[in-house]
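One protein chain is absent from this view; the other protein chains keep their places.
Moving on to chain A:
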Amino acid sequence: MAVIRPSAKVQARAATGTLAVENVVKRFGEVTALGGVSLEIKAGEFFTLLGPSGCGKTTLLRIIAGFELPTAGCVRLGGEDITAVPANQRPVNTVFQSYALFPHLSVFENVAFGLRSRGFPQAEVQKRVETVMGMLQIERFMARYPHQLSGGQKQRVAMARALVNEPQVLLLDEPMSALDAKLRAEVQVGLRRLQRSLGTTFILVTHDQDEAMTVSDRIAVMREGQVIQVGTPEEVYARPRTCFVAEFLGAANLIPASRNGSGVKTALGHLELPAVPQWEEGNLAIRPERVEIVPEPRGSNCVQVQVREVVYRGSHQEAWLEPGGLRVRAAPYPPLRPGEEVVAHLPKDALVVLDD
């Protein structure tokens, strides 16, 4: 991807304010899109709003951009309340899902749009547009029109059009959903590098957990207008707080359990836990790659199981074990065979006690 040479100006500006969302509620008639969301996004952070469609993540982004007014609550940037500041006066720019490039303007004029709106002199416009286009490697499309560009090129033009304004916060509304899988992976890495070198706060909206894990410093998992959990990709993946988070990010085995002394009783028998759960009955989670197949029982949390089904995936094999329908992801050798009796070890520190 692009080798990025940010201007001194861009770096100097990196230390601007925190974006705070405080108790934001948004209702559309009877429907509550956001039911009291609070977030604090530090300057220079790559923050992702992750959730299934209809969870309110795009609504939240639109409130931050200034396209929607919240029903209640406020948005602060660097301590200043910007809730009622119109979109065209916010130091915030957006990369739209559809890119929303102006079809009647050339790539150059599209990128120059924001600068021209603010009445920058021609020489300054020329200089800034060329710099940002060089950064994103789109100089050679300068004279083309949006309909002459591929999806990936459009995406870069949309990025350039937003970044040329040197926003304090860049909002990205599923900017990669229109790209094919291979290009998307490439763009994700490029996006992360770009954000690192610019030091601008990026807020990404996506429903793709891989994308969120690849690019983010922190992730907010959303569901039905609520933020369920906020944390680094590691925290959210390894320490999910609810069944929803555990299942939404990657694959997870959910094990219903009831408290039994210091451990819990489950369909797999008695399991020891790293911490005593708060509930009498609830759920545990364990990632398939954390389940170990061992030659013979050793210590606690070992279960005698039977292999029901095996899928060979090249880099690993996936197997479903009975009882409990436990899913396991193991090294491809030695191969497991359906019907085989094996011992599964569920390491104590790999078991996560969920809140629900």
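Everything that follows uses one rule, which is that a residue touches a chain if its C-beta (ideal position, glycine included) is under 8 Å from a C-beta of that chain, and two chains touch if they have at least 3 such contacts; residues count from 1.
Everything that follows uses one rule, which is that contacts and distances are computed from a predicted model.
Asker: As a check of understanding, state which of "Spermidine/putrescine transport system permease protein PotB", "Cytochrome c biogenesis heme-transporting ATPase CcmA", "Glycogen debranching protein GlgX" or "M56 family peptidase" is the UniProt name of the chain not shown.
Answerer: Missing chain, per its UniProt entry: "Spermidine/putrescine transport system permease protein PotB".
Asker: Just one of A:Arg118, A:Arg140 or A:Arg337 touches the chain that is missing; which is it?
Answerer: A:Arg118
Asker: Which residue from A:Cys74, A:Ala100 or A:Ala238 sits in contact with the chain not drawn here?
Answerer: Considering all chains, including the one not shown, the answer is A:Ala100.
Asker: Touching the hidden chain in the full complex, which residues of chain A are there? Just list them.
Answerer: 65-67, 86-89, 92-94, 96-98, 100-105, 113-114, 117-118, 161-162, 165
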